[in-house]
Structures are given as C-alpha cells and as structure tokens.
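Report on the following structure.
Missing here is one protein chain; the remaining ones are kept as they sit in the complex.
Coming up: chain A.
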C-alpha cells in the first residue's frame, strides 16, 4: 500500500518529483501550483489547497459532462454548475481576447459546427445518416473510378 505523506513530508523534493497530498507533481506543476495559490487565499494547508484545486477541476468536468447530455449524480444542480462555469468564462475573457480565441468563439456561436450538417441531415435518432444520392455519381465525374 502506498505510504501517505505526513504533513511534514508535503512539498518535500523526491528527485524531480514532489509529493503533495499523495499527488506526485513535477517541478513545473509545483511552480504552477504556487502561481495559482493566490486564487485560494482561504486554503489552510498544502492538502487543503490540492483539494480545492481538484474540486475546481471536478466542477469543470461536471459542466463538460452536462454539456454533452451526460447524467450526473443527484444533488448537483445544473443551474449552479452553469453559473460556476459562466464565472470561469468571464474571468478568462481577457485571455481569450488577447489570444484571439474570443473571436473564434464568437464565430463558433454564430455558426455552430455541424449544425447545418447534423441537425438537418440526421433524420431520426438511431437511423443511419443518409449519403445524398447524387454524391456517388459526382465522384465518377471528377476522376474517381470504381473500386478495384
């Protein structure tokens, strides 16, 4: 069984890796953890900080799951998760703007990928998407022969 680190062990160097709350972190991950510490001023220990960061990741994953129609355990309110993610998006707007991702996001909202193709072309759940009857013939006309 893996040995749990004592509070004194936390953050100690183990080669190029560091143990924090039983998580084996690389040097760069340690540096990133220190950088985000400022976002969690209420954390009381390294373990508490690790737990808070983990919870944040869990919330994001729940939001991702709900977004694609996944089912989450009872007791989690969809509205609450949406608000948490909205807060994250708002916080990250300057970064998205600086890196040009906001523009891409707006374009995506204006023209959702696949919207034209899937919504219109999937006739009913469970049915095979029909390939347009004209498509096979069009291949012959532009240099496609028969299967060998």
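Quick note on the criterion: contacts are C-beta pairs under 8 Å (C-beta built on N, C-alpha and C of every residue); 3 or more make two chains touch, one makes a residue touch a chain; residues count from 1.
To be clear about the criterion, contacts and distances are computed from a predicted model.
Trainee: Have a look at "ParM/StbA family protein", "Carbon-monoxide dehydrogenase medium subunit", "Extracellular solute-binding protein" or "Monosaccharide ABC transporter membrane protein (CUT2 family)" and point out the UniProt protein name belonging to the hidden chain.
Mentor: Hidden chain, UniProt protein name: "ParM/StbA family protein".
Trainee: Going by the contact rule already stated, which one of A:31, A:93 or A:136 would touch the omitted chain in the full complex?
Mentor: Here the residue in touch with the unshown chain is A:136.
Trainee: Determine and list the chain A residues touching the chain excluded from the picture.
Mentor: Within chain A, the residues touching the omitted chain are 68, 101, 104-105, 107-108, 111, 113-114, 116-118, 121-122, 127-148.
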